[in-house]
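Right, I'll just put the structure down here and ask away after.
Complex shown without one protein chain; remaining protein chains in place.
Naming follows writing order (A, B and C), and every chain is counted from residue 1.
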Amino acid sequence: MIIVLCPLIVLMILGGVVALEATSLLSSVVLLGIVGFGLSAAFLILQAPDLAIVQIVVETLSLIIFIAVILKTTSKDTSTRGRGRTPHYVMAAAFALIFVLAASWALASIPPFGMPSLRMAEAYLSPNSLLQPTGAANLVAAVILDFRGYDTLGEATVLFTAVMGVLAVLRKTGRKP
Amino acid sequence: MNLIPLFVAIPLAMAFVMPLFGRLSRLLPDLLGNAATLALAALSCAMINLPMMVYKVGGWEPVNGVPIGIYLVVDGLAVLMLLIINVIGFAVSVYSIEYMRKYTDKARFYTLFLLMMAGMNGVVISGDMFNLYVFLEVAAIASYALVAFGTEAEELEAAFKYQVMGTAASGFILVGIAVLYSLTGTLNMADAGKVILEQGRSQGALFAGALFLMGFGLKAAIMPFHAWLPDAHPSAPAPISAMLSGVLIKAIGIYALCRIFFNVIGLNLTTSYILMAMGALSMIAGVFLAIGQWDMKRLFAYHSISQMGYVVMAIGIGTPLAVLGGLFHLVNHATFKSLLFLNSGAVVYSTGNRDLQKMGGLNQRMPVTGATSLIASMSIAGIPPFNGFWSKLIIILAAVQAGYYGLAALAVVGSIMTLASFLKVQRYGFFGKLRPVWKKVREAPVFMCVSMVLLALLCVGMGLLLLPGVKDGLLDRAADAVTGGTDYSGLVLGK
Amino acid sequence: MRGMTPIVKTVTRGMAGMIFLYGIYIVLHGHLTPGGGFAGGVMVAAAFVLVFLAKGSPEAVSEAKKERSSMAESLGILTFWVLAMIGLIGGTFFYNFLTKGKPFRLLSAGFIPLNNIAIGIEVAGALFAIFITLAVLKAGGKK
Partner (left out) sequence: MILLFLAIFLFLVGLYGVATKRNLIKIVIGLTIMEYATFLILALIGYRQGAAPPIVVEKMGGATFVDALPQALVLTAIVISLATTALLLSIALRIYHKYGTFDVGKIRRLKG
């Protein structure tokens, strides 16, 4: 389990770093795919088929959107390393160091991997699950659409908001003359 | 029938209907938008003086005492926030009827505006961490789009910066939720608070607290995390600036911070020192940055950072009096800061200019705008008898009472500097000699004036909230909800 | 936007149909098997995107398509809202008011399949609208 996941996540990290450092935006978007599809494989290993499916289709579609944008504009990363940015990098490194130390200090107190505490989820996963109260065989669907359906309304609203935002931002003229 | 879900359901319904029918008539978007905000304002007024309510969405009863569905909780603090959001929202939507004529696609503007209202209401009534996150994103994404609504270079850049920082903040919040879920096994805030209390506050909880502080601190623009605000708030259309500065940073920043720190994780001495330090820093640095600005809206935006500093500092002090003062200041700031931004919008509407150096004497041509802005300026500067004076007085008294003399002195200094910078606004903007360029300037249209006068009346009348009978119903209850701390879980879950 | 060669168009038409059907299958079986309204909705949107890319629509047509998919999105999310509100009228927001039926059948789990369909429509409309908006945008302003 860990033996499979560890290299996968390391691969994702490497993919992420290379994607950020590539000079061509098109290749960096494609390299982002390593992270995305790697994530989907990780979901599959972590016994989350729902997430794996969604992640694959979303990754594909967001790749299309990224590429559509880049083809309309430019694929060269011409950005310069602005002058006097060294303090910036030092601060970022210091923050990362503090963050990692704090995380390692904190993660000692959470339950070990593979043994989550199921306080709220107990009811969703009752051993007698044939009789679980929603009657759905897919427990994730039962959670997102029934137990936490209100969240899903919010989620759908976020997507709706984003579409309204995209349509508003990309309309032809913003102000009346 | 319990009405709590309507706070989210009404604006959402109007927002969903708008793209379908908004094109049919010119008046329809205005009508639908204002009807929704009016209904919300009425609904929130009906919530005053009701006892604390817990609403179980989907009718899922707790199993073995553990909540399994999403809870909506309306307690004193939530009622206070609902009032601010919906009353200011109503005033702003009335104002937008005229103001947004300058922009195209009004239907989409109202859609996004209502979605933002729904998001904020959802954050405030939620009793569940992840639900809070989802509605926070609704409000935040709507606000990103609204900042970019004019689609000019300035607006787009500000929106991009705002959204990048906001999304990073959301990432921190989500990791914080993950850590807290792993620790407690529940997402319900009351239940999580109970578990943390039983386990003792472990390292994981503190780490989650730090993540939340970064995330919500960024959304509230407290000082080390403020970089986006002075760009985003001035760039937005004026009604949206008023909403962002007046309400949004409070609803998805300060409110969420209070909820998590006081009611779930529980405040300890370190966190309260951190909050006080961040608050004092924002208070002083914000006002010093503000006083040098010549762009009217930018000056107001820096003052938002500074005034939020007062609130955060007072909440960090944590004594009942300080919390009361902080919350009162929060309400007051919502009224006068949104009024100031609406004033600046009226000036921009009539003159097309927001540079103080080019204004002057506008009082002669725009009496309503001038008078209301004078009231708002005196309120924010803390001149008696306006509302800002009382809340600042309470905060300073509370700081002295708790033995933080330094903080009290800083608060006084901040207040004096605020007065100075608003004297500057009045002197250069509205008093003095009228420049020949502005000889033909006309007062803003009637709906804009109505909404500004409404907010000005609130500014004058808000001091009444401190009267004994009124105070118990609203402010005391809100302060109790905060200072009650982890009693929250007992109240929500029932003994 | 120009279209592609006839071979591409023909193959795409067949492929897109299959993707579309598979998307609908995923939506309808969301409560039984992995997937659901969201995954299925994205697939349906992807089928439309495929056809769009192969054919290349003139901009006048795309504008109408954008309006229509935005309206489909509104209708989908409005349906979801109505399903939640029926619960409120009966007593509780989001109350699962339908009979649960027999487990493992297509018609089971109360309103979950209906919700899945509503979300599927919403997501498909939303993503296609985003795609069209980005695709037909003409470069304006300074270049």
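Simple rule for what comes next: a residue touches a chain if its C-beta (ideal position, glycine included) is under 8 Å from a C-beta of that chain, and two chains touch if they have at least 3 such contacts.
Owing to the predicted nature of the structure, the values given are computational and were not obtained by experimental measurement.
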Left-out chain, listing which of the shown chains it touches: A, B, C
Identified contact with the non-displayed chain, of B:88, B:145, B:396 or B:465: B:145
Among B:134, B:192, B:356 or B:493, residue touching the chain not depicted: B:134
Among B:156, B:291, B:466 or B:491, residue touching the chain not depicted: B:156
Hidden partner interface residues of subunit A, rising order: 1-2, 5-6, 9-10, 12-13, 16-17, 19-20, 25, 28-29, 32, 35-36, 39, 42-43, 46-51, 54-55, 58, 61-62, 65-66, 69-70, 72-74, 77-82, 85, 88-89, 92, 96, 99-100, 103-104, 107, 112-116, 118, 120-121, 124-125, 127-130, 132, 137-140, 142-144, 148, 151-152, 154-156, 158-159, 161-163, 165-166, 169-170
Sites on subunit B contacted by the missing partner chain, in the whole complex: 130, 134, 137, 141, 144-145, 148, 151, 153-154, 156-161, 163-164, 167-168, 170-171, 174-175, 177-178, 181-182, 187, 231
Residues in subunit C touching the chain absent from view: 33-34, 38, 103-104, 123, 130, 133-134, 137, 139-143
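The working rule: only the chains that are shown with their structure count from here on.
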Rounded Å distance between subunit A and subunit B, as computed from the means of their C-alpha atoms: 29
Inter-centroid spacing, subunit C versus subunit B (mean Cα positions, whole Å): 36
Where subunit B touches two or more other chains, by residue: 12, 16, 19, 57-58
Residues of subunit A whose C-beta touches two or more other chains: 146, 149-150, 153, 157, 160, 162, 166-167
Residue ranges of subunit A in contact with subunit C within the complex: 49-50, 52-54, 57-58, 60-61, 64-65, 68-69, 72, 130, 133-138, 140-142, 144-146, 149-150, 152-153, 156-157, 159-160, 162-163, 166-167, 170, 172
Residues of subunit B defined as touching subunit A within the complex: 12, 15-16, 19, 57-58, 60, 63-64, 66-70, 101-105, 108-109, 111-112, 115, 118-119, 122, 130-131, 134-135, 137-138, 141-142, 144-145, 148-152, 155-156, 159, 179, 182-188, 191, 195, 202-208, 210
Contact footprint of subunit B on subunit C as seen in their complex: 70-71, 73-75, 77-78, 81, 84-85, 87-88, 91-96
